[in-house]
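Only one protein chain is missing from this complex, and each of the others stays in its spot.
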Amino acid sequence: MPTSYTELYFPVLVQALIAMGLAGGLLTASYILGKRVRNRVKDMPYESGIVPTGDARQRFSVKFYLVAMLFILFDIEAIFLYPWVVVYRELKMFAFVEMLVFVILILSGFFYMWKKGALDWSGTDLSRRRR
Amino acid sequence: MLIDTVLFYIFAALVLGGGILTITRRNAVHSAMWLIVSLLGVAGLYLQQQAEFLFAVQIVLYVGGIMVLFLFVIMLVNLDQAARERQFNRHWFVALVAVAAVGAEIGYFIYRGRTGFHIAELGAPIAAPHALGNTEMLADTLFSEYLLPFEIASLLLLVAVVGAVVMAKKRIQ
Amino acid sequence: MMSAVPVYWFLMLSAVLFALGVAGFLFRRNIITVFMSIELMLNAVNLSFVTFSYQLKQVNGHLFTFFVMVVAAAEAAVGLAIILTVFKNRSTLNIDEVNSLKN
Amino acid sequence: MPGNFATASDVIRFLPEIILAVMGTLLMILDPLLHRRSSNAFGHLSILALAGALGGAIYAYLNGGPAFGGMLMVDGFATFFGVLVIVAGILTILPSYRFLARQGAETSEYHALLLFSVAGQCLMVAANDLIMVFIGLEISSISSYILAGYLREDKRANEASLKYFLLGSFATAFFLYGVALIYGSTGTINLAGVNVVLSGPGAPSLVFVGVAAALMFVGLGFKVSAAPFQVWTPDVYQGAPTPISAFLSAGPKAAAFAVFLRIFTTAFAPIGHGWEPLVWASALLSMTIGNFAALQQSNIKRMLAYSSIAHAGYVLVALTARSEVGTAAAMFYLAAYAFMNIGAFAVVSHLSGKGERYQNIEDFSGLAQKQPLAAAMFSIFLLSLIGVPLTGGFFGKFYIFKAALESHLVWLTVLGLLNSAVAAYYYLRILVMMYMREPAEATEAVEPLSPGLRLALIVPAIGTLFLGIFPNWVLDFAGKSSVLLK
Partner (left out) sequence: MLDLLWLIPAAPFASAAVLLLVGRRMPRKVVATLGVVSIAVSAIVSGLVAIAFIGSPPPGNAYDQHLWTWIAVGGFHPGIALYLDPLSLIMTLVVTFVSFLIHLYSTEFMAGDEGYARFFAYMNLFVASMVMLVLGDNLLLLYLGWEGVGLCSYLLIGFWYRDPANGRAGQKAFIVTRVGDTSMAIGLFLLFHMLGTLNIQELMARARADWPVGSGLAIAAAALLLGGAVGKSAQLPLQTWLPDAMAGPTPTSALIHAATMVTAGVYLIARTHVLYEIAPAVQLAVAIIGAATLLLAGFSALVQTDIKRVLAYSTISQIGYMFLALGLGAWSAAIFHFMTHAFFKALLFLAAGIVIEALHQEHNIFHMGGLRRELPVAFWAFLAGGCALAGLPLVTAGSYSKDWIIASASPSPALWAAAIAGVLLTSLYTFRLIFLVFFGTARTPVSKQPGVAEQIPVWVLAVLSIVGGSERPAYRPFMAHLFGATPKPPEALSTIAAAAAFFTGLVCAWYFLRGDAPATNPLARFWYAGWGFDWLYGRIFVRPVEWAARVNHNDVIDSMYDGLATLARFVWRGLALTENGKLRWYAAAIAGGTLIFVALVIFL
């Protein structure tokens, strides 16, 4: 039985350190060993070998952003669910109602985004279709 | 005990190094990467102070959520242009002095007031066994005392959703 | 069970991190990096909270930190959306070029 | 045990926030489902929601007391400010109908965000725990950030939103640092708890709590635009849609002041002598900077922003008094200020035209000839802002300076009076424009007063005059509530 937090999580730490060390080591190695060429072509975005045309800004689409937003939404919900699970056995109905209210609110946010066309990748968003 | 101290130094180095590099790297992507390093360091310090739930949240929400959002945005805007820009303002020196003053002030103050932190006997001690961690206690408190903030947090998220959509969606004519 | 590391080291670290955030805010040009500096500041605050909470043997500080994180997420979502809009309208993220409102 | 944390009475005391949140969510969901033709319906709905919240707030007051295990405190103070922010919300919506239609903007999200923002402010004013203060503040602020940039094609609005957001988050970080220090030194974030620890034996050193108070002052001072944290105000007020500028100057400001008063006069009361110099200095700075910067300002929204800074200074004078009379004076003043300032902004919004072209003081030339009603109402607001007797502004100032004198702040009073003398100059300039100039381009092009706008002008005018002629009722209530605060 470990006696302190440090001991408890020591294995985790070791693993994390190994992972980081490995990644860092590899990167450093490639940095040291690899040849560094800096020119325009090298700095260009890689588009499957095709020469990029136009300004990067033209490919700008906020849908990516909205999806990331959705991700955050559910991320937070998941995080709240974790402690909820811990106490659910104790609180039963009460906790259920609490979480229900929370989830309904979160879901209405999701519904809103969905209806606003955040998940619509067909090229036209809802608002346009409606017009 | 020694290992605690050593770990503290390691994490502190991560936090500070990451922080410094965040605010000094030219490239926004690099800045974000170093910010992640710094956040991980902070997460480590959380763990060291028995806040494993926060440790998880820090990694899942902060690193995995917020920083992803940052990186998305950096990718969406014109990276080349952003990278080419001179990152520092001419007045950086003034700012640096001001910041050093703030730091010195806060540092001095904490140093002076360090004895002030030992009136700790007010709160209920964390009596939970180590193995359990304090997540259960935290959950208990969250769903009783902090019930209202918890529910209200969903409202906050709604605001964020509406706000992000309003700002980011295309204009309907 | 008390950590061997004195409390105020944590607090000092937090203070320095906060100062770093302020510094970043004050002399970065890229709006996104400026925003990242705010995240540094928030993390400094969180670190203080956790330290105090540990010290006081309470979970209130942890919960506060937790809510700070949730709020930070909401703030980031909205803030980055605002930054995107600014970028769309002005094609720049240089903080010094966003100064059309003035005396 | 769970029963202790969400009883029926808790829910009743939380009624206004529930109504606002539910209606806001409803508006949000309805948006994609309804047709654009019904854009006015959203306005009606949100006024309905606010009216419901108003009723809810009063009902909650009648069943007042602490809620949710001491997270909230529904007392006279909370109700006073709750009603104030709700009314500010209604008065913001009234001129928004025409404004949004003219700018061709969507209405549903606007109103949803407004409702959320008001809900956040209601939380702030009732909060009895720093975490509720923080979350309420953030709900209110994040909605405000968006609302400030709601016209997202407009570069000025973008910029206002960005500045407000970045600086707001910056200031919030300071506030949080202050909260952390309070937590560290007292072991609690409950306001009553903090008070107990600070006034009990073995209280932490003044330096420690003082620094925490100073840092929290930064965050709150930012929200109420008190110097030296006022820098954002003119830019944001100028760039934001005019009804939103009105809202910012009334709702969030009043709510932040409510928090200010509650924290500093309850939790931090035992260390009053420690923070008094800060508030003193900030009050003086705000008044001076606000009034002098407004003197030559030609953009009316900026001018009103500076005036808003100056008025924050006056309220801080009341806070410096550190007495119940001072608190009551601040409450009364904020109520009067909400009316007169929203009214003034409503006139500005009426005149500004499409794309908010007309924002200069010269654009008001000859308004009295074209629309005597608008000009007359604007005059009432301006006279009240000056502090001419028979208007709410006069009594507000009078009470504040009375309270300051009772606390022996003679110098601050004298300087405040000198300041309000300076202020009269720039308000009167607008009066001169309206009554002593020939109509100009803007006034020639001004559209007829819509019913909503008419209401948006007349209601605040009646409010302003009511507070000036029959201040008794409100003062009474404020006086009683300021005692309950303890």
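Letters A, B, C and D mark the chains as written, and numbering starts fresh at 1 in each.
FYI, contacts are C-beta pairs under 8 Å (C-beta built on N, C-alpha and C of every residue); 3 or more make two chains touch, one makes a residue touch a chain.
Worth saying up front: this structure is predicted, and the values here are computed from it rather than measured.
Within the whole complex, touches from the chain that is not shown fall on B, C, D.
When the whole complex is considered, the residue among D:Leu50, D:Val197 or D:Leu215 that touches the unshown chain is D:Leu215.
Residue in contact with the omitted chain (choice from D:Leu278, D:Ile361 or D:Ala442): D:Leu278.
From the options D:Tyr61, D:Phe116, D:Phe134 or D:Phe170, the residue with contact to the chain not on display is D:Phe170.
Within the full complex, the residue among C:Tyr8, C:Phe27 or C:Phe87 touching the omitted chain is C:Phe27.
By the touch rule set out above, chain D reaches the unshown chain at residues 162-163, 166-167, 170-171, 174, 207, 210-211, 213-215, 217-218, 222, 227-229, 231-232, 234-235, 274-275, 277-278, 281, 289, 292-293, 295-296, 325, 328, 369, 372-373, 376, 383, 388-390, 395, 398, 401-402, 405-406, 413-414, 417-418, 421-422, 424-425, 428, 431-432, 435-438, 469-472, 475-476, 479.
Residue positions on chain C in contact with the hidden chain: 22, 25-27, 95-96, 98-103, in rising order. One chain is missing from the display, and on chain B it is touched by residues 89, 91, 94-95, 98-99, 101-102, 105-106, 108-109, 112.
Throughout what follows, only the chains that are shown with their structure count from here on.
The count of contacting C-beta pairs peaks for the chain pair B-C. Remark: chain C and chain D have CA centroids separated by 26 Å (rounded to whole angstrom). Centres computed as Cα averages put chain B at a distance of 6 Å from chain C. With centres set at the average Cα position, the gap from chain A to chain D is 37 Å. Contacts with at least two other chains are made by residues 11, 18, 21, 35, 51-53, 55-56, 58, 60, 63, 67, 70-71, 73-78, 80-85, 91 of chain C.
Residue numbers of chain D whose C-beta contacts span two or more other chains: 2, 6, 21, 25, 28, 131, 135, 138, 142, 145-146, 149, 152-153, 184, 187-188. Arrangement of the chains shown, judged by which pairs touch: all-to-all, with no pair of chains left without contact.
Considering their complex, residues 2-3, 6, 21, 25, 28-29, 31-33 of chain D touch chain A. Contacts from chain D toward chain C in the complex involve residues 130-131, 134-135, 138, 142, 145-146, 149, 152-153, 155-156, 158-163, 165-166, 169-170, 173, 176-177, 179-181, 183-184, 187-189, 234-235, 238-239, 293, 297, 302. Listed in rising order, the residues of chain C touching chain D in the complex are 11, 18, 21, 25, 31, 34-35, 38, 41-42, 44-45, 48-49, 51-53, 55-56, 58, 60-61, 63-64, 67-68, 71, 74-75, 78-79, 82-83, 85-86, 89-90, 98-103.
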